[in-house]
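Only a single protein chain was left out; the remaining protein chains are all shown in position.
Chain naming follows the written order as A and B, and within any one chain the residues start at number 1.
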Amino acid sequence: MPAAIELIGITKRFPGVIANDNINFTVQEGEIHAICGENGAGKSTLMKILYGMQPADEGVMRVNGEEVVFRSPTDAIEKGIGMVHQHSMLADYLTVLENVILGSEPLKHGALKAGGVIDFAGASEHLHEVGEAYGLTVHPNDLVETLEVGERQRVEIIKVLYRGAKILILDEPTAVLVPQEVEGLFRNLRELKQDGSTIIFIDHKLQEVLEIADTITVIRRGKTVATVAADSVTASDLAELMVGSELPTPDTTGSTITDVVAVDVAGVTVLNEDERPVVNDVSFSIRKGEILGIAGIEGNGQSELIDALIGVQAITGGKIELLGEDMAKWSVRKRRENGMAYVPQDRHTEGLLLTAPLWENAALGYQTMAPFSKGPWIDRAGSRERTDEIREIFDVRSPNAEISAHALSGGNQQKLIIGREMTSNPKFLIAAHPTRGIDVGAQADVWNKLRDARAAGLATLLISADLDELIGLSDTIMVMFHGSLVATLDPANVTPRELGKYMTGAADKNDGAETAESETIS
Amino acid sequence: MTVTSPVAPPVNKPLSGWANQPAWLKWATYAAVGIFVMSSVGQFTNTTLLTSSPLSSSALKWSIPILLAGLGGLFSERAGVVNIGLEGMMIMGTWCGAFGAYHFGPWGGLIAGALGGAFGGLLHAIATVQFGVDHIISGVAINILAPGLARYLSENIFQGYKGGSATQSPHVDGLGDFTLPFLAGGKIGSWKSPDLLGSIEEKSWFFLSDAAGLIRGPFAQTRWFTLLALAMIPLTTFIIYRTRTGLRLRIAGERPTAGESLGVNIYRYKYLGVIVSGALAGLAGAFIVMELTGLYRQNQTAARGFIALAALIFGNWRARGVFAGAILFAYPLALSLQDLRGTSVRALLLVIAIGLIAVVIWSARRGVYADSGIAGVLAVICIIWFATTDTAPAWLPNTMPYVLVLLVLVFFAQRLRPPAAAGKPYRRGET
Partner (left out) sequence: MTMSLGRRILFAVAAPAIALLVALFVSSLVLIASGSNPLEAFSEMLTNGVKLEVIIDTLNRATPLYLSGVAAAIGFKMNLFNIGVEGQYQLAAFVAAVVGANVVLPGLLHISLVILVAMVVGGLWAGLAGILKTERGVNEVISTIMLNYVVTSGIIAAAYPYVIDDTNSTTAGTPALAESGWLPDLNGFVEIFTREIQKGRKLTGMLAIAILVGIAFHLLVNRSRLGFDLRASGMNPFAARAAGVPPKRMVLMSMIIGGVIAGLVGLPEILGNNHSYDQGFVKGLGFLGIAVALLGRNKPVGIAFAALLFAFLDSSAGILQFSGTASKEIVVIMQATILFAAVIAYEVVNRIRLREEVKSASLTTGVTA
């Protein structure tokens, strides 16, 4: 029996970069095959090639033994390949059914067929059948904008199955899910496998990969390093294959916490447009030299809490004190001038001016302060000098300070932001997902800088979806759920699984949380 | 603002009884309320012109160019391309329409007008879709190009025709008209049928005569071209919501990368949308030439392309809404053409005041008191103005459409929902 997919010598170059360099691997029919590699290793490019979204420059691709050349996803779909993308690929203002049938719409018969009239009734029926067959239920006429994350993902998967795909590619499907939801997804995947589907599963979370995959192919710097059976390796074997050396861990050592409270937040409440609290009576304090971690599923009020702390969101109650001064009424600028620094959760939307040169990006947020300005004028020489310092100290790999920010890789962009925020001598740092989507090397650099600043007495609020990072770096972890802080935990004796329970509201609030709290605070 | 999903799962609000009613019933009720207001104001100010059949006929006629160009805007923006070049495409439609009608008769004019506009659409598509030029910038360029091109062509072509000049074409014919028998008294053969609505209109019964007048207008001396344009309303809705082309057009305007990931050629549908957009704007131009003025004349589009854009927004990117907007903007103009003394235009001030008071109440019930306040002040100004004059000045109806658009946007901008990806750059393979 021929292999479901066979890639031989696939190579893809971008300007100045080789994203895929002679990739070779084989996926057997009916297996779950994981593609593993750190961020930027070239996994996503490979999947785009496999799905016909980008052509390969070199190499041969075989599907079920037959050599294929995909010019567009249509070609891939025709060969029974379907893809669930990393970022949701649904149109909010279309119905579930419309999203599902798009691109392979069934037409009515007769004269109406020539007019391209869609047979919605037939489509709905087929959707129902597919849903029944795989145990995935969706409501065809709901607008997608009303769906939750989990439901959206079900729609994404059913979209692929609707087309009769036998080979499913899932690109980091667990990124947006909590551990409990991940289990649900894995159950679905195993069912699909039993029904004869072949699944290619892209991920960099080693535990998950080991749990779900039959076979694992590791990619490093665009090259295939190895293909191994999942039951023959351990997580640390995989890690070594992925990075070529041991994986850095985010662990902090020793406590640097002082007695001085740097940030004191009490009873902060934020209301949304419907006057409902999205941040509900949140209180915490961070001492100098302390990292407070906040865990939570996205959308539980973390963004709004950050907005309230940096000053772009009005609060309806409570106080926010920085070194004893109430800053709740201050503008963003005044807060920054008084020592608040902010590493945003999405560097492209909130952190950078992508089309502006690096030195302007380095000035962003600090343009009212030396050395970036003098009176009402921008100090161009001073700005450039400081930018060069940041580039050197924070290892921002870039040809010069004039190049625009978008030309840098994600890791270097992030290091630029971290450098900008930390060289301003801050007293309070809000770091939201500081290592999201960057490669392992840059990740280790960022962790080191955070640790150094902690040792130097910085009070840090760390919000992250990477539970290992939270547990490793934080001195204290609080869990945010439905706008409230529902638990205070000691990172020394909590596992990601336990955190997941609090994050989904599955854990009894008083159970365990209090004991952990008493341990931490002592 | 990063998009955050709601903290709690959205609770499906129970729909009120009114929201569950079928669309035709809602629209019929809106129309009845509208007629009631108009006939009340007509009674109060002692004018029958507001709801007369000649007026409704004329308002319909003047609304058609706005409707057609507005539908053009709909096709383009639903495909994700903002089209402020409608005005320029309409100008191309007027010139080509006149040229076609002069040489090949009315149908030739219609087709040539559409082709001329489609050429403008093609230019816009090449710039925006192929080369990724900002949509507004390309639209501005087309609006500068089109009048220059039309002038150049007129000077070199129309000037050589008998009755033509550098600024206008010779006279051209329209598609003709008809009057509906029985309802509006049209002829069957040589027999003149009874004019049912006309006789009710003459009775000056409150509401009934007004309704009869308004309804009779569109059926008396109805232009075939008008009928064609009106047919575009359901056709557009059908294409957009029921066909494969429509669905793919919408994905191009809502989430092009999602379409691309399913093998939809987004560029093709963007091209299609923008070219159809130009063709409809061109038809609007042909309508002006063939049915309104009978010839091409420089500057005759008179910013209707921009009003069409406003009608599109007013109509929330839906065909029926565009039509409502077109009527709303054409009505004051039609009224001013028939009401030379300005007494009935003055009565419109009262209608607007009533509309504003409705906004006051509606906003207050939603707890948006700022809106109520603004609307209230504007309503009082309208009423004082109404009370202190006998006739409205000539400039009022000319500027009314623009002010109305602004008012609508001020009060309803946040409730409108443009296609999510409209105006955003899209490049194939860049997610």
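Just so we're on the same page, a contact is a pair of C-beta atoms (placed from the backbone, for glycine too) under 8 Å apart; a residue touches a chain by one contact, two chains touch by 3 or more.
Everything numeric here is computed off the predicted structure, so don't read it as measured data.
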| item | value |
| --- | --- |
| Of B:136, B:208 or B:354, the residue in touch with the unshown chain | B:136 |
| Option from B:24, B:191 or B:395 whose C-beta touches the chain left out | B:395 |
| Residue of B:35, B:59 or B:84 touching the missing chain in the full complex | B:84 |
| Which of A:283, A:316, A:349 or A:448 contacts the chain that the document leaves out | A:349 |
| Interface with the undisplayed chain - residues on chain B | 1-2, 82, 84, 123, 126-127, 131-134, 136-138, 140-145, 147-149, 151-152, 155-156, 303, 306, 309-310, 313, 393-395, 398-399, 402-403, 405-406, 409-410, 413-414 |
| Hidden partner chain, residues of chain A it touches | 14-19, 21, 40-42, 45, 221-222, 310, 312, 331-336, 342, 344, 349-356, 360, 363-368, 373, 376-378, 380, 397-400, 402-404, 406-409, 411-412, 439 |
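Convention: only the chains that are shown with their structure count from here on.
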| item | value |
| --- | --- |
| Interfacial residue positions of chain A with respect to chain B in the complex | 51-54, 72-77, 83, 85, 87, 89-94, 98-99, 101-105, 107, 115-118, 120, 146, 148-149, 159, 272, 276, 278, 298-301, 303-304, 345-346, 349-350, 482-483 |
| Touching residues (chain side chain B, partner chain A) in the complex | 2, 4-10, 12, 242-245, 247-248, 250-251, 254-255, 257-265, 417, 419-420, 429, 431 |
